[in-house]
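The structure that follows is given in the form of structure tokens.
All protein chains but one are shown in place.
Let's look at chain A:
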Amino acid sequence: MDTATLPQNVSASQPDAITGYRTFRLGSFEFSRDAYFATIRWPVKGTLHSHQMHADDFLRAMMRDIAWGFFYGWVNFDEVLGTRNHYGKVDLYAGSFNASYKDAGVDYLEQFETPVIMATFKAIMQDWVNEGFDPFAAPEETGTAFGVKHGDNLAAIDRTRIATKRMPGLDGDSPLRDDFPINRQFVDVAQDEPEIHAEPGFEKELHAFNLFKYLSRSDVTWNPSVTSVCKESLFCPTTEEFVLPVFHGNDRVEWFLQMSDEIVWDVGDKNTGEPRARVTMRAGDIAAMPADIRHKGYSQKRSMLLVWENATPNLPKRYESGELSPYPVQF
């Protein structure tokens, strides 16, 4: 990437003489990387504070934030750094949802127009993801993120959430995945399709597909993608392996239904990060993630997870005002 190819609104240095990576500025934040680490700096009371993440963890987290369009609510890259989606604007913060930083007053938050922060994040990925590293893949499936700059992997970082209007495979809707290979950890998943016996004239109205086959061919991990739409109720299944690269704090309740294998969820307080629970989910288990927590999943084997979202637009305000309980059912 030469300077001429940088999008407008993206502030980047020339490549560093030793590491080959550019340093980026977004508002008062500065992002730099070296062979091992991403370093983030922000101003507090006239001095700069800093935070480091392993480059691979940072790039996996940023990949999800970009692909999801900043998703719902808070996307914590780790216990310090993260974004909050306001659907048109996005907060970038350091320490704002960490009890120690907050108490010490060394946290910092700045709000950006979505296209501006998105352009910068994409430019960072284009520059910092090297040839052979796929930040959307599980560690066993891809090469290393470390070292000085060597090449790029633009194809790998260009994938996004699948947008589905009604159901994949319908005319004019998102496609099925027959052209994708079966993931190495799902080779035992049945690939038979449902039998559709439509009476003449109804061939286009009856619709079914093999969801587990579809998931077995997912080429990315931890990327909820829509497969059925009942008004604002969205089924967003995904295949999971290793760890969810972010600690997601939602601005609404969401639900998980484990469709295969097992995931363990670390659950913490949304505002302070303090641990609340560890939830072990096996095939058939369904559980709510309340609106006042953050969660991070661990999946030893690649597993199938149904993430269920309510996309009604006014929910964050209703939860924040206390009109809605953070817990979806009382009993």
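What we mean here is this: contacts are C-beta pairs under 8 Å (C-beta built on N, C-alpha and C of every residue); 3 or more make two chains touch, one makes a residue touch a chain; residues count from 1.
The working rule: contacts and distances are computed from a predicted model.
Chemist: Going by UniProt, what is the name of the one chain that was not included in the view, given "NAD(P)H-quinone oxidoreductase subunit 4L", "Hydroxyquinol 1,2-dioxygenase", "3-methyl-2-oxobutanoate dehydrogenase (2-methylpropanoyl-transferring)" or "Na(+)/H(+) antiporter subunit C"?
Modeler: Of "NAD(P)H-quinone oxidoreductase subunit 4L", "Hydroxyquinol 1,2-dioxygenase", "3-methyl-2-oxobutanoate dehydrogenase (2-methylpropanoyl-transferring)" or "Na(+)/H(+) antiporter subunit C", the absent chain's UniProt record names it "Hydroxyquinol 1,2-dioxygenase".
Chemist: Can you tell me which of A:Lys213, A:His248 or A:Lys270 touches the chain that was removed from the display?
Modeler: Once the missing chain is taken into account, the touching residue is A:Lys213.
Chemist: Considering the entire assembly, which residues of chain A contact the chain that has been omitted?
Modeler: 166-167, 170, 184-190, 192-199, 202, 205-213, 227-233, 235, 252-255, 257-262, 269, 274-290, 301, 308-310, 312, 324, 326-329, 331
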